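Shown here is a partial selection of chains from the complex, left in place.
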Amino acid sequence: MNKLDKKDINKVYWRNLFGLQWGWNYERMQGLGYSWVVMPALKKLYKDDKVAMSKALKTHLGFFNTSQPMSHLIIGADLGIEEKTGMEDEMAIVGLKTGLMGPFAGVGDTIFLAIYRAIIFSIASYMALSGSTIGLLLPIIGGVMIAWVRYKFTWIGYRQGTKLVTEFADQMKTLTEGASILGLTVVGALIPSVVNYSLDLKYKMGKVTLDINDMMNQVLPSLAPLLIVLFSYWLLGKKKMNSTRLIFVLIALGMLLGNLKRIFGL
Amino acid sequence: MTVPIGVIAVLCVYISLGVLDQISMQLGPYSPLFGGAITGLIMGDLKTGLIVGATLQLMTLGVATFGGATVPDFLTGSVMGTAYAIIAGKGAEYGIGLAVPIGLLLTQTDILARMANTFVQHRADHYAELGDYKKVERCNVYGVFPWILSRIIPVAIGLIFGQSVVSVINSFIPTWFMDGLKTAGLILPAMGIAILMRYLPIKKYFSFFIFGFVMMAYGGKNFSILGAALVGLAMAGIYVLFASKKKSAVVATGNEDDDIEVDDDDEVEIDE
């Protein structure tokens, strides 16, 4: 009774691995990609049923956006359902996609975009700075491992079908919060390690030299970077502020801070 | 020194692979680190490339494109910064200084690509209605062109006129401006971090943010991001432990949930 065979699922996996975002656009984001990814399966499932095929394609060309690695779970589950009930229960499929894409984006971006990258690439970069190119292998190895996880996700999604939706949704909140805790710890740690600015302001009074940066570090190490981050965080909370504008604010700040000596005539 | 046309071609191929990597597997080529390293390798000064790339990478660790947001194109920045540094022969720092504004400038081309693809999306809708599934598929594939063009064009133009650009920079841009750019580069990573802070529930979990900061601020050279991540993982584990205990405690007055569960494969025969 299984209409899809192993090869179909695997084909969908490969398309998802590479092409989900080729057609990314502001209107439907990953919508075009989604339809391309599932196409090999759709062709199999609805080969005798033009009406269903057209309905399915319309659905899958719609707005979709989530974290790429997590998308495999959704697409897998989608195929599982469509294999059993076709497009009969369209609401179930739309519900699955739109219901999960939000929370999955949250967890997935936190883990795969924020944390994974911060760790792997900071190690690789420090190794590169000390002249070793071997560190460049780290992201490659990590990437292959993630591809493997994405493969597993596809099959888990496909096999569990809707069961996944309800079960994952239950655990999602706890997982998201766990990921947030991990994420915030890393974010806090990033400040002293990637914002390497230190105030270049020394003030001579008679024989004594006041090093403002030393004094700030005596209060709290990396105080200056912390303040700049908190300032940026606060700015981002303002209406009319966005990350691109923030960049210009920070460049202006850099122009100022980089010329303190000139400004104060020291 | 002008850049040979062959080198420019190879770098254009690389940057195309890079942007495709960025929107799919994110294996590595999409990163400023690789951008610097590979440009350096191709142009015969790997060391400069590694330094420009690694420094830029560390500066942008927190910058990622969440929810389709556009961020500066530091990959292209890294490639061109490295190239200019090698052309000018002025060392890695010069390249880093240029990479930042280049990355910023190219924010716009990324946006153009993402807009252009709205066109293929609509074509696909059209073909879908006609029932021409082949062409629907082709639409997504065509989507790669805007992505690739948005990277190739600036790189090609930038490198073809490389020598002139460098002379302009060297003679017209005042040192205070370069100093300012340098400092801007040092504080720009704050943006990536601030975005992450907005993105994560910091008001609720400020405690963990403090932990991370304190560990790294006081731990200094002896500590690392991986160390912080391990601690974060441990704390997340404790959180989940308590969160799930609480739930069952409420439901079932917590009787069986916190047994020390020992799977079969846990048993160990410690004997002869």
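Order of writing sets the labels: A and B. Residues in every chain begin at 1.
We take it that a residue touches a chain if its C-beta (ideal position, glycine included) is under 8 Å from a C-beta of that chain, and two chains touch if they have at least 3 such contacts.
Source: prediction; values computed, not measured.
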Subunit counts for every protein chain kind in the full complex: A x3, B x3
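The rule we apply is simple: only the chains that are shown with their structure count from here on.
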Chain centre separation (chain A, chain B; CA means) in Å: 10
Chain B partner contacts - residues on chain A that touch it in the complex: 17-29, 31-33, 35-36, 39, 42-43, 50, 53-54, 57-58, 61, 65, 68, 105, 109-110, 113-115, 117-119, 121-126, 128-129, 131, 133, 136, 139-140, 143-144, 146-147, 174-175, 177-197, 220-222, 225-226, 228-229, 231-233, 235-237, 243-244, 246-247, 250-251, 253-259, 262
Chain A contact footprint on chain B (complex, rising order): 20, 23-28, 31, 33-34, 37, 46-47, 50-51, 53-55, 57-59, 61-62, 64-72, 101, 104, 107, 114-121, 124-125, 128-129, 131, 133, 136-137, 139-144, 147, 176-177, 179-202, 205-206, 208-218, 220, 223-226, 228-229, 231-233, 235-237, 239-240, 243-244
